[in-house]
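Note that one protein chain is taken out, while the other chains of the complex remain in position.
First chain written, first letter: the chains are A, B and C, and each begins at residue 1.
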Amino acid sequence: MDHKTSIKELKEIIRKFCEERDWDQYHNAKELAIGIVTEASELLEHFRFKSEKEIDEMFSNDKKRSEMSEELADVLYFILRLAQRYDIDLTTELKKKMYKNKKRYPLEKFRGSNKKYTEL
Amino acid sequence: MDHKTSIKELKEIIRKFCEERDWDQYHNAKELAIGIVTEASELLEHFRFKSEKEIDEMFSNDKKRSEMSEELADVLYFILRLAQRYDIDLTTELKKKMYKNKKRYPLEKFRGSNKKYTEL
Amino acid sequence: MDHKTSIKELKEIIRKFCEERDWDQYHNAKELAIGIVTEASELLEHFRFKSEKEIDEMFSNDKKRSEMSEELADVLYFILRLAQRYDIDLTTELKKKMYKNKKRYPLEKFRGSNKKYTEL
Partner (left out) sequence: MDHKTSIKELKEIIRKFCEERDWDQYHNAKELAIGIVTEASELLEHFRFKSEKEIDEMFSNDKKRSEMSEELADVLYFILRLAQRYDIDLTTELKKKMYKNKKRYPLEKFRGSNKKYTEL
């Protein structure tokens, strides 16, 4: 479905869900950022102490794969909610950032490199 | 632009950017999850020790607003990259999660409540 | 017990526990830092969407208080283990940092202020 669903539509689903529950009062930027961090951390916890091979096996296992995908959805939920509440156009922001990244990471210098732009 | 850009298109922009730089070798699930957490934490750091009123003022300030939006884009970048690398359809996952959330948080019990479903 | 136990003693308990289990091979700096972040995030999750009043009540409740204290111990475990593995003297580092903080946050400017030193 990723090929036909817009960010706007996903934001709308979440807006409706939260407004019906009268959650605007709890969903300020600090709490939503806490939501993003804590859910992201639950995803990371799956990989703690695991080798790359073990992680690949986790993604080949339907149950584990589904759990990790759900964690990712949990992070996305809070990102979309924050963007919706504070009127941030994620597409515009992402494209701006990718434009900046292209300047920061020119192909000829960063192809095959794991360096941060501040390190070169 | 959020109303007309699909998740698929955003994933494509990021896939192209990373593949041109030959970064698949560094972008495994653990590293990308670290990316999500650390960028999310940079967003959260903006709000540390700030009151709700101060945070609202930050969003009214163009420079601060732009900084926070960029942090959000940084988190989204790693989410989209992880989804692209491991073939996760974010739209499907988010809709599945919202379906689950509707069961977990029935309107009559959770309207106006800040409780977690496990607490009621 | 905090009044008579040194950081060194706590590190020793953890070193012995981990070496007996032959865990040095898994406990590199990246994994231990993941450990610190993910455990810290579990602590933070207790406070998500909670008001200050609700959090105070949680600390008055023996069961909740004990859960939160355990999360804090989990974070401390990984900090001590990282310090032990990489030969970092936490006392020295903390004292150096407090010295720096005193310069960064002079009393006359920061008494009663929630500002970061970079903001003033």
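Going forward, a contact is a pair of C-beta atoms (placed from the backbone, for glycine too) under 8 Å apart; a residue touches a chain by one contact, two chains touch by 3 or more.
For clarity, every value in this text was computed on a predicted model and none was experimentally measured.
Across the interface with the omitted chain, chain A contributes residues 34, 37, 41, 49-51, 114, 116. In the full complex, chain C makes contact with the omitted chain through residues 1-8, 10-11, 13-14, 17, 20-23, 25-26, 28-30, 33-34, 36-37, 40-41, 43-44, 46-47, 50, 52, 55, 59, 68-70, 72-77, 79-80, 82-83, 86, 88-98, 101-102, 105, 107, 110-114. Looking at chain B, the residues touching the absent chain are 26, 31, 34-35, 37-38, 41-42, 44-45, 47-49.
Here, only the chains that are shown with their structure count from here on.
One rotation lays the C-alpha atoms of chain B on chain C, and its angle is 180 degrees to the nearest 5.
Mostly identical positions are employed by chain A and chain B in their mutual contact, as over half of the interface residue numbers are shared between these two copies.
Centroids built from CA atoms put chain C at 26 Å from chain B. The mean-CA centres of chain A and chain B are about 3 angstrom from one another, to the nearest whole unit.
Contact of a single residue of chain B with at least two other chains is seen at positions 34, 37, 41, 50, 114.
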